[in-house]
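In this view, the complex is presented without one of its protein chains, the others remaining in place.
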């Protein structure tokens, strides 16, 4: 008889808006790249589902920890017309949860542990990339898996980790082994669930932003999980001053524990003025836009670039937003500056480096402000629509 | 008795607007960083002036060719309140002309030819950077002379080359020797006068834009001297398709002679659509904004980046303009794209490489559409306020 | 009834030397990473074999052209103990041939054309990477497919292209479509078979060597196929002077047709001295070691770096050789130089760029000095053990 397990699953109705057309990766009734144009009346349910079995190249993982992400909230949240907020790739019903760690239970014979280049034997402690890049399309072949043209995503159109077991392809798994020397077991799994969001920040500032050199100053706008993780990553890379702009005191305090040297409250202080004051008129090497309000934040960043004497600043835009940024080319010219966009976390050696950085002391646990059980996931996803106090809520299994 | 010579000099009256304050490099009555806020009633005159003498580290050059630049036009052009158009560093009266080539006549004993690392002996054929970077400030010490904090500029606040002789520091001179094998003498001097504007384009697309790899496609918006030179440089760097967007047929034709494979008339064709059509839906690796109308051009570029499948595109903004560009961060994120600003031409091995590229066949002479004598410089500077037919007008001495 | 076809296949006996141990990827009796330690008494045979069928993600290709590579020669050549010369990954019997072009005949429904990101329909003209990188191991995940830890190779341990049909995974195929506007059909297939060796050169000088900027000088040591292709690639990238060091006049002449400006005969001339003479004492930006005799060539390159005034030179070692190079650290210090190794051709956008460079005029046909039929492949592989006149011998099907 088939084994069963509980899973937090999202259901919604396929009801495309009039202007929607099936796209390349869309499957009628099942899957779309434009979630908010199609899915209506989202409902989170805890259901009994069969424990899956690993196919070729796949691995069965027992989940040990899984964090709630903002996109989980937006998938389950309806707008005034009852369409879901989340605009991206989605295929429902789907088990949610993609910030996961766990233990390998069973593996196909051709499923390999990248860390050892040996087949999985079972018992390995791992975390997972959320992006199931195909490894065959032009971006993947060229080395840009974050821009895979045939992407699947765990917890969005492939069953995720708010459950006991899930099946994943070997290529998205990374060993947590090196964390075990420094941290007790339960912390290893919690840290493991933090690797994905930390890698988003690492990809943004180190891979896309080009990183810094020891002694540089940086400005992080926005103390959400990505901004906070960026504080830790850039402090680790040798920032002299990590300046975090964040109005919420609780968030700012987490930033401080993770590496922020200076906090600016942008509702009470002038960001440009304070950045210039703290940096002795120089400004910063990296500015990270992680607020989602680029139309508000960009002008202040640009002014700091303009008035500061630092050359070669990079403005990294990592938060997703529709709004236009009013960019003055002359500022980029006079200060030799640039603007880059960042998305994803895969490739470029990011996951293994984040794990090694954690293993050598970059402790991301301060980000986890609440631990819950599987049953509590739905209510916490709903609660996060309005809550601003919690940072990362993590389900422990 | 002191030797004299004729020089095309710009005079204007020091009459600062009310909001003007003397800045760091400004000298009351003489020099400012904000020309259009200070100088009134510009007048170009041909005057007799003494032949200068080289001081320590300096070289006396007999001018052989000097091109007219748009900034010459804007320095000599008054707005409705009779203030000059040109907004930058200026110190009047000043002999105009900075796109120059000539022959070394006399040199201080400590004035060295960078090409040979030997003292100048006289007789060397040279061209000059227009930017007299100081070599001592923080940007210069760090390797960014285009952002020198104590800059002087030939033909703006230091006497320039619309005359028979000028004195320049050795550090701004580059030998034209390697051109002499391929080109007749008179062409060497004309090409020499083209090194400066070509270097502005080279700095924009190769140094700041990061260049391309052979087989990439590029889009150049604007067929002014910088845009046209960029066509030649990028074709030289192996562009598969150089796409030039330029409405004027005569400019487009020069672009074609310099290396453009495809011309788009942006007044009659949709830039985005045509770029995607010519590149089989891929878009380009570099987009150069060289029109000065970024608010018009940027949205079309962004749309091509968004719809094209090319990753890692670089949008280089080289034309100076006040207007804001409405930038969508999501486009930079999804396409792994970036925006950079470019200014200047100095440093990074740019001048010597431009000369060697010319010496091995990158012939920029099609850009010179008119040759004039010194006496004709003033009227041609005036004529260029309205003329759109001429590309580069070059004074031959 | 199963369809059959003729194939040029290599047989050899599994007879490991005493010191051989089965390694990670080795399969007893079938496949090894250390060919010359295992395989004895190689024999090339023309045999009847079944036409293969594409499995999931695979494509059936009708071969139109396939070049003979030096490794084909070394796999079929025995040393004094009758072991094969070729030291690398091999699994016999195996159909030889990996420099191929052809037409898609049939494709699995999930086999995609990277160029269009659409499923193959049949009829597409394509070429193939020889390296079947796995897309899942750590190097592949990090973006370094040329260093795949679970590599297969066409014509080495996977059946190759000296036959009528072969089956390949979609991920290794690249469309030749863009060549069809410029070249007649039969030339498209010949050029298609040249994409792989040209990509080895492109990977070496552009990806690994960092490329050049227009106006730089380069030195290519060795006029084998990789060295010659590098002449074309670097001329395309804007080299002012491509200097080719090659003693054989016929090879040198091909180099000239492909882009070499200057030929040095290293048996009659002093390489260092001539390089310095031709570059006015500067030396070159890239030195490519493509002779396989680094112990002879490196000291001459190092001397040119030492005596030349060029900084930041890159010495790229692409030819495989056991011999040690005597490297003087001080030369790398004083000239800010570096040495890099290059292997492979996959990833980094290399294949599609090589195709686009050919499509826009980089014509590699001069490298093909002889065209043969399938029946003639074995005798030509044998002939190439001693022949030094032919450059690339290509089988036309």
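Letters A, B and C name the chains as they come in the text, with residue numbers starting at 1 for each one.
Criterion: a residue touches a chain if its C-beta (ideal position, glycine included) is under 8 Å from a C-beta of that chain, and two chains touch if they have at least 3 such contacts.
Predicted, not measured: the structure shown is a model, and the values here were computed from it.
Q: Among the options A:138, A:190 or A:236, which residue touches the chain absent from this view?
A: A:236
Q: Any idea which of A:220, A:362, A:377 or A:395 touches the chain not displayed?
A: Candidates A:220, A:362, A:377 or A:395; residue touching the omitted chain: A:362.
Q: Among B:308, B:329 or B:352, which one is in touch with the chain left out?
A: Hidden-chain contact among the options goes to B:352.
Q: Looking at C:99, C:153, C:170 or C:289, which residue reaches the missing chain?
A: Considering the complete complex, C:289 is the one touching the chain left out.
Q: Kindly note down the residues of chain B that lie in touch with the hidden chain.
A: Contacting residues on chain B, toward the hidden partner: 24, 57, 112, 114-115, 117, 134-138, 140-145, 149-150, 169-171, 346-349, 352.
Q: Kindly note down the residues of chain A that lie in touch with the hidden chain.
A: 117, 178, 202, 206, 211, 213-217, 233, 236-241, 261, 280, 309, 349, 352-357, 359-360, 362
Q: Tell me which stretches of chain C touch the chain missing from the display.
A: 138-139, 142, 144, 146-147, 149, 208, 289, 294, 309, 311-312, 317-322, 324-343
Convention: only the chains that are shown with their structure count from here on.
Q: Once the Cα atoms of chain A and chain C are superposed, what angle does the rotation have, between 0 and 180 degrees and to the nearest 5?
A: An angle of 180 degrees brings one copy onto the other.
Q: Taking all residue numbers at the chain B/chain C interface, are over half used by both copies (same) or under half (different)?
A: Mostly the same residues.
Q: From the centre of chain A, which chain's CA centre is farthest?
A: The chain lying farthest from chain A is B.
Q: Rounded to a whole Å, what is the gap between the Cα centroids of chain B and chain C?
A: 42
Q: Where the centres are mean C-alpha positions, what is the separation of chain A from chain C, in Å?
A: Chain A and chain C have C-alpha centres separated by 40 Å.
Q: By the touch rule stated above, which residues of chain C touch at least two different other chains?
A: In chain C, 117, 349, 352 touch at least two other chains.
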